[in-house]
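Report on the following structure.
As you look at this complex, bear in mind that one protein chain is not there, while each of the others sits in place.
Chain IDs A, B and C follow the sequence of writing; residue 1 opens each chain.
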Amino acid sequence: MSNKLLHAEKLCKKFGGVTALEDYNLTLEEGELFGLIGPNGAGKTTVFNLFTGVIHSTSGNIFFKGHDVTRSRADKNTSLGIARTFQNIRLFEDLTVLDNIKIAFHMHYGRGLFPTLLNLPGFRRTEREIEAHSLEIMNFIGILNYQDELARNLPYGDQRKVELARALATDPKLILLDEPTAGLNPKETEKVMKTITYIFEHNKLTILLVEHDMKVIMGICRRIQVLDQGKVLALGTPDEIKRDQKVIEAYLGKPRAKRNSHA
Amino acid sequence: MSLYFAEQMVNGLILGSMYAIVAIGFTMIYGILRLINFAHGDIVMIGAFATLGLVIARLPFPIIILVVLLVGVFMGIVIERVAFRPIRGAPQVTGFIASLAISILLQNTGILIFTAQPRNFFFPDYLQRIVNIGQITVRVLDITIIVTSLVLMILMVILVRTTRIGMAMRATAENLNVARLMGIKIDRIIMLAFAIGSGLAAIAGMMWGGKYGQIDPLLGFVPGLKAFIAAVIGGVGSITGAMLGGYILGFAEILFVGLLPPSFSPYRDAFVFGLLIIILLILPTGLLGRKEEERA
Amino acid sequence: MLELKNLHVYIGKTHVLEDLSLEVKLGEIVALIGANGAGKTTTLMTISGLIRTRSGTISFQPDMESSRKEISRRKVEDIVSMGISHCPEGRQVFTTLSVKENLYIGAFQRRNKKDIKDDSESVFNLFPRLAERMNQRAGNLSGGEQMMLSIGRALMSRPRLLLLDEPSLGLAPMLVERLFERLDRINKEGTTILLVEQNASMALELANRAYVIETGRIVLSGTGHELSDNKEVQKAYLGLT
Partner (left out) sequence: MELKNTKLFFPILIASGALLVFLMRAFMNDYILIIVNFVGINIILAVSLNLTNGFTGLFSLGHPGFMAVGGYVAAILIFPAARKEMLLPELPRWLAMQQWPLLPALILGGLCAALIALIIGFPVLRLKGHYLAVATLGFLIIVRVLITNMEKYTRGPLGLNGLPSLTNLWWVFLWVVITIYVSWKIKHASLGRSMLAIRENAMAAECLGIALAKTRITAFVIGAFFAGVAGGLWAHLVTAITPTSFSILMAFSLVVMVVIGGTGSITGAALAAILLTLVVEILRPLEEFLGAYGISEIIIAIGLLAILIFRPRGLFGSSEPSFLVKRKKTPQGSEAGI
């Protein structure tokens, strides 16, 4: 119980009349890399939006580090230590890559109006710190060469890296990664997954990973939850999931034997 | 007092009718393009001046109505073609600024041609005649305004609800790209929305001039804004909502002036815009509007 | 019937389709499978004219008699009238229109009222649930019913080629199975189908041929059976190891 980082119980979210998520439960232990899978439209992104506070649940509760964050705003959640990336990349496109990263440091280091205007020593120091930390993270992720480039001009794969770097810069306890390999080729996918496992081990993070690519998620997660049509279909180790008949039918399609007899 | 009240209700009905038919155009254009078209109010002005010119030229009244309608339609099409089509797909705010620019352009072209001095507006005598309904006295013109608006609105509802082209308009308003996949020529639908909306606005201009007796090149802006407010009250994008919003606003404004002590009446516009801000905040989708969920 | 040659498509500055070529023959069901973001939807949108190509050609020949036409610069509505109907991802029916209106709007370019009525009858035959709910707002239908309506609507233009984007999305397995049976029937009645799917195993089973797309490129192609027997495909898309 003491290792519980995030705990969601009986979450339910309706958009208009459509139920996007129903009776959703999840407990994340501190320091685990947890996978969330399911077909398109299963409600994975809704889970992310609820956890980060971008939207709020119709009913149910979310606890993070013991705080009730069910109705908490996204920026509050981020300052508590929840960071995320987006499935459809959301960079600050007209800003440089360096500025993109620097923005993530604003919460912890940024100074208010008066220190800024008066150019106080504290302000100058934090600006230097922000810059140093940003360069450090960019170097770590391998995007240092882009620092003065506008984010919109980066190749797709590198935009994903910037998102990851930006999320790391908020100094999170928990990172929610929404399909970090979407749109990447196998080579890039492999690289990104390596990066993720590396930061997972190196930064002692907890990661909740939404993925489409079975190969990826089976390879690195110890526990996996399967969503289908807003409901939890299964929860277990990769092996258990692979053998789960419901999962196979809903997500992977019918087993081969049956298919052949059909044809 | 009750007679006074009844007369105020008639006034509310007239004002509401005018707001409603201007609001229809606002809401149609917004529904399809998500564009708040500030220049819409200035079509009201153009309609008013066109009417005045035609009345001076002593044309028969039915012909005047037809020509004014066509002037509005023509202006709507030209504005869409020249200014809005080239920036289609740009951020919403760009369209908004463009519409402001067109509004300024029309107003100042009006000033250039007609000068900023208000002009007296007049209609043939038979429209100015006064009739008694029960104890209430109204001008023939007032009845004409109310009836014409109702007829136009009923026609609009029939067009949108029952015809093929109306169905296409509704589909385009809901999802532009899927409408294209159905083979609907959306350029035509958009042009049609501008044409119909501007035609109605021009007719509203004719009524406006008749109601207030004076017109100037800047007359359209504030009623245009108020018609927008009416559209917001009804729920932007909903045509029946726009009509409803028009009447609600018309009555609210008249009651504000008519029922509160006279010292409040100068604050009428402040009241209307205050109402707008409050409605935007507490009921952003209006009375009949659909909710647009932003999903991540 | 349809041939895409060396397509390059950009969205903003992102190179979404890189030198993509594929072919659909008359009467076939061709599946296009691949991960999220690989460019499947973009491919369909490019064919139907919603997205413009940077370079490359798309040629279309509705049937044996008519001539081949280059369509990559045509307007969406012209492409529809040539016989290509695109059923977009995520069952985008017009929720404020009734079921019947949705079908009629699918036949927007056609004028013969009797034919349209007959065709809506045959859609109702294909999807009987829709007949029961004919006069309801489409927004009140369930997800599965909306998907059927979306396909039915696409059929109303009497397409020679039907482009289907993820028809199984968010449907219960039972429904998917039934839907795929219907697709088979539609195909047998003479409509060629290009199908984009995530549900790879079902798609490969249904399709005569299939292409695997990865980051905007075709990386594999073959008959449905060849691909479902391919080890790489099994690992990546079928989840079998």
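Just so we're on the same page, a contact is a pair of C-beta atoms (placed from the backbone, for glycine too) under 8 Å apart; a residue touches a chain by one contact, two chains touch by 3 or more.
Here the structure is a predicted model, which means the values were calculated and not measured.
**Student:** Identify the visible chains that the left-out chain touches across the whole complex.
**Tutor:** So, spelled out: the chain left out of view touches A, B.
**Student:** Per the definition of touch given earlier, which of A:K102, A:R160 or A:R223 contacts the omitted chain?
**Tutor:** The single option touching the absent chain is A:K102.
**Student:** Have a look at B:Q92, B:Q128 or B:Q214 and name the one touching the chain we're not showing.
**Tutor:** Touching the chain that is not displayed is residue B:Q92.
**Student:** Using the touch definition up top, pick the residue from A:N40, A:N61 or A:S79 that touches the left-out chain.
**Tutor:** With A:N40, A:N61 or A:S79 as choices, the missing chain is touched by A:S79.
**Student:** Just the residue numbers, please: which parts of chain B touch the chain that's not shown?
**Tutor:** That gives, for chain B, the contact residues 36, 83, 86-87, 90, 92-94, 96-98, 100-102, 104-105, 107-112, 115-116, 221, 225, 228, 232, 266-267, 269-270, 273-274, 276-277, 280-281, 284, 296.
**Student:** Considering the whole complex, not just the chains shown, which residues of chain A touch the missing one?
**Tutor:** On the side of chain A, residues 52, 54, 73-75, 78-79, 83-84, 86, 90-95, 99, 102-113, 116-117, 119, 123, 126-127, 130, 138-148, 166-167, 169-170, 194-195, 198-199 touch the unshown chain.
Here is the rule we use: only the chains that are shown with their structure count from here on.
**Student:** Comparing chain centres built from Cα atoms against the global Cα centre, which chain wins on proximity?
**Tutor:** C
**Student:** With chain centres defined as C-alpha means, what is the inter-centre distance between chain A and chain B in Å?
**Tutor:** Averaging C-alpha atoms per chain gives centres 48 Å apart.
**Student:** Let me have the rounded angstrom distance from the C-alpha centre of chain B over to the C-alpha centre of chain C, please.
**Tutor:** Distance between chain centres: 42 Å.
**Student:** Okay, in this complex, where on chain C does chain A touch?
**Tutor:** 12-14, 35-38, 90, 139-140, 143, 166, 168-170, 172-173, 177, 198-202, 205, 214-215, 228, 235-241
**Student:** Chain C touches which residues of chain B in the complex?
**Tutor:** Answer in residue numbers: 164, 167-168, 170-171, 174-175, 177-185, 290.
**Student:** Hey, which residues of chain C end up touching chain B in the complex?
**Tutor:** Residue list for chain C touching chain B: 48, 50, 76-77, 80-81, 85-86, 88, 92, 94-97, 101, 104-106, 108-109, 153, 157.
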